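Shown here: the complex without one of its protein chains, the others still in place.
Each chain carries a letter (A, B, C, D and E) given by its place in the written order, and its residues are counted from 1.
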């Protein structure tokens, strides 16, 4: 009932896109947690509703890590199409997809395709952690922001009773990773972290986080045509 | 990494199935919240992992209520098939689908079909709130357990600052509902609640809840072949 | 040409949904025969046309019984969607799906979804044998109406030169059946019958049948909005 | 149970493919009736089982004739694939698809594709009425064997209380038909018959029929590798 | 930009359909080359645009010949549907599909289905090499026009440095081919040619070619309603 009142004066809505997958020493839900939280922190002050994060996405390369379910590409695309169709049918017109997982990039292609079929709708697909702005801020903190390392290590993604390794992990061999099947990926990654420092002080990661929240909020405010 | 240790000694896993949809004066996420929570309360003491609840399902009849996204049936079926395939590929063999939404029943059909194609896997599809046992317990409390009324009204599904109507809502006209399109459903349901008392004392609903948790736990313990 | 005249004054049509599958000592086509016949007996006096029964449905649990073809869920759903779309495009507006097989329940979910996408159409999905009314009448006759037992044993579903066992079959172990793969189902069911008496006198089953026909006719007459 | 005994010594099975569609003055089920009957007459003497005819196929050009439901091509293909997969899984290895409708030709393409993916299966797709042999025999009877004319007019496809026009219908304008949408098809065809004589004496059509049955039987006997 | 000017005065467009597959001693791209070239020679004098040939089609029977990729039927159908939808959305209304491969026949079924769903569009599906007219002309030249033999042997489909066998290949055993899996097809075909003369003088094949081009041009000029 609250949404009906809202729709009388606004038509923006946020759909966070996550993934459930290995994140080294962090929660399997890291990407979902971050996408959901960055959305809520950005949208709540504006009164824009945030849908529940979609906790399953595209992560076939992690197939040899248990607890990393992956959808087929077609399924993921149809899922997003159905969600957009359905929410659009209920009156929303401006959709911000806040993505938390690198493998989900085809969601951006779907957003473009879907938008091309609607005269009255706009969709912004935004991968919150890898925008120019957030990456620039992250690199001020440390040169290697990456999967499951300090860059995703926040109070809200850490697991209780898990101790992290000290030091830095050597860089991932990207060329080998490119043609690695699940078993080879498993072997290449070991503990699942790609590279770099496992953890940094919260006041440093907090600055990156804040940049991410600010950018999402600005998109919500002024990213539309 | 914890899941790999787990898989050395066990192969059970729980996938809660929810829906995001109007629930009268309760949270849009009621079905998801309940499926997730009943799963966690049942599984944690056994050490069985619970995947994130799937927050989107089949609810086409509520298309005229904003905030009730619905998937097409094919999409939902493929989504579940992909999840089962993927998790199965990672070593799990006994799957308990804990369903929180009446519209999701085809997930049970998919479970049967999927299981028929796997020699080494078992799937139990369990709609936690409408088993004989939970319904019997519920009817001891009140004759009309139903959508969005006291039966789904728990401390964890109530919204802050929402006051519920007093008294009982008259019964839904089931024959009219059967052939109602979204607009007619909207009109028939008004505030979205089907019928009966909006709220009962927590100690009464707690008994129903406890029965639900117990049954899920027993299925996890002894529902397998 | 006759249908065009009909459409000038009416827009109802019946689509019977069957299945081809093992029925113990009865015809593989039992579900189709019953759905088709109950439809014809109900609809002909009203002049409402009945489409040919769809003889293939969802019966994955019987995969180890030869002669029990089963469709994938997505295929079945798309098949029904296409049929409804096509017939709707030819002028029909009120569709009664008369279902004869328990596994086909997702057809009801599809009916709901399809109807939600059409402003001018109504679909009733009716599983003729398991309505409250028919089951109540059946239980007056015998406490165990079930798959392939007396409940489906009519002059029009019996096979020539097949002799039925005497006595009652012990009840199916439902908990075991729930997690049984095709081979285990085969073993659990033996001759294919679920439980109870194989045969009852025709004057008893005739009463059940008559109730089924009456209910379908009443739905055709007054089930619409 | 009879099929299990059969499979101990044989692995052939027949699936008739029909269509429900306008046939001028003949039954809407003409294609289904003929495919089913020609299959039964050919297979029964050999003891080869015949599945129920699939009564829905591809007939988009008749969309403006009520009672002519048509499936989308993808749906039809998936339906056939599922049926073949399922029956193959139950032990059959040699499949004869007896087709009764011109629009269903893509079933032959699917048969080829499906067979290419199975080492141990053979599929023959046979459109019974348009083989060289049957057409040759038909043209001995009359030069214009065609849709809904004498060529499909048998005691088992005629409707009671329907009187046929006398004389011959002028030939269909094939070039116009080629680019006609449903409304134009409707206009071009008028009563639905393509061209030629509406009816011929049964002893003449019987000869064509007999040729069709013989050919199907010979395929069943000696069409395999 | 040129197409926008064109659309101001015309709405015809040609889509050639090819296949990449073994053609004995000729190019793997023979079907594509011929479909593209016959389209261009026919359309250019009329100023009608020709889209790039679709070089992949349906050729499952050649699965044991490397370099013969084949699409699943559903994929091919959806691909064509998308192309027609997309081009139609850009203003074209009369589509000529010029097909160069026997296995692609279901494209004609799709064309019919697609056209039935559009009020304002016409599609002609034309398999250029097997029209009555082209085959008649071909048979004047030689009695066995066939796959990969002289009938497809043109200066533009020959491979450099490949010498052809002399003489005629004996006829293909069509009955064996009908039920042959990929390995058996491989064995039956040997060098991939079906039968007959490998090569004829260019002035003879040129006459066939000219007939093919003429027919395509006439369809473009006067095949529409």
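Here is the rule we go by: a contact is a pair of C-beta atoms (placed from the backbone, for glycine too) under 8 Å apart; a residue touches a chain by one contact, two chains touch by 3 or more.
Fair warning: this is a prediction, and the values are worked out from it, not measured in the lab.
Visitor: Among the chains included here, which ones are touched by the excluded chain in the whole complex?
Guide: By the stated touch criterion, the chain not on view contacts A, E.
Visitor: One chain is left out of this view; which of E:44, E:82, E:140 or E:173 touches it in the full complex?
Guide: Touching the chain that is not displayed is residue E:82.
Visitor: Residue by residue, what part of subunit A touches the chain that was omitted?
Guide: Missing-chain contacts on subunit A: residues 58, 60-61, 63, 70, 72-74, 77-78, 103, 105-106, 109-110, 112-113, 115-119, 122-124, 175-176, 178-182, 184, 223-225.
Visitor: With the missing chain put back, which residues of subunit E would touch it? List them for me.
Guide: Answer for subunit E: residues 1, 3-4, 6-7, 20, 22, 25, 28-29, 32, 49, 51-56, 63-72, 74-75, 78-79, 82-83, 86-87, 89-92, 191-192 touch the chain left out.
Everything below uses one rule, namely that only the chains that are shown with their structure count from here on.
Visitor: If subunit C were absent, into what connected groups would the remaining chains fall?
Guide: No subunit C: A, B | D, E.
Visitor: How short can a chain-to-chain path be from subunit A to subunit E, counted in steps between touching chains?
Guide: 4
Visitor: Keeping to the contact definition above, tell me which chains border both subunit B and subunit C.
Guide: Neighbours common to subunit B and subunit C are absent.
Visitor: Which chain's centre, taken as the mean of its Cα atoms, is farthest from the centre of subunit D?
Guide: Centroid comparison gives A as the farthest chain from subunit D.
Visitor: Just give me the whole-number Å value for how far the CA centre of subunit D lies from that of subunit E.
Guide: Measuring from centre to centre gives 27 Å for this pair.
Visitor: Subunit A: which residues touch two or more other chains?
Guide: none
Visitor: Touching pairs of chains, all of them, please.
Guide: Touching chain pairs, listed by label, come out as A-B, B-C, C-D, D-E.
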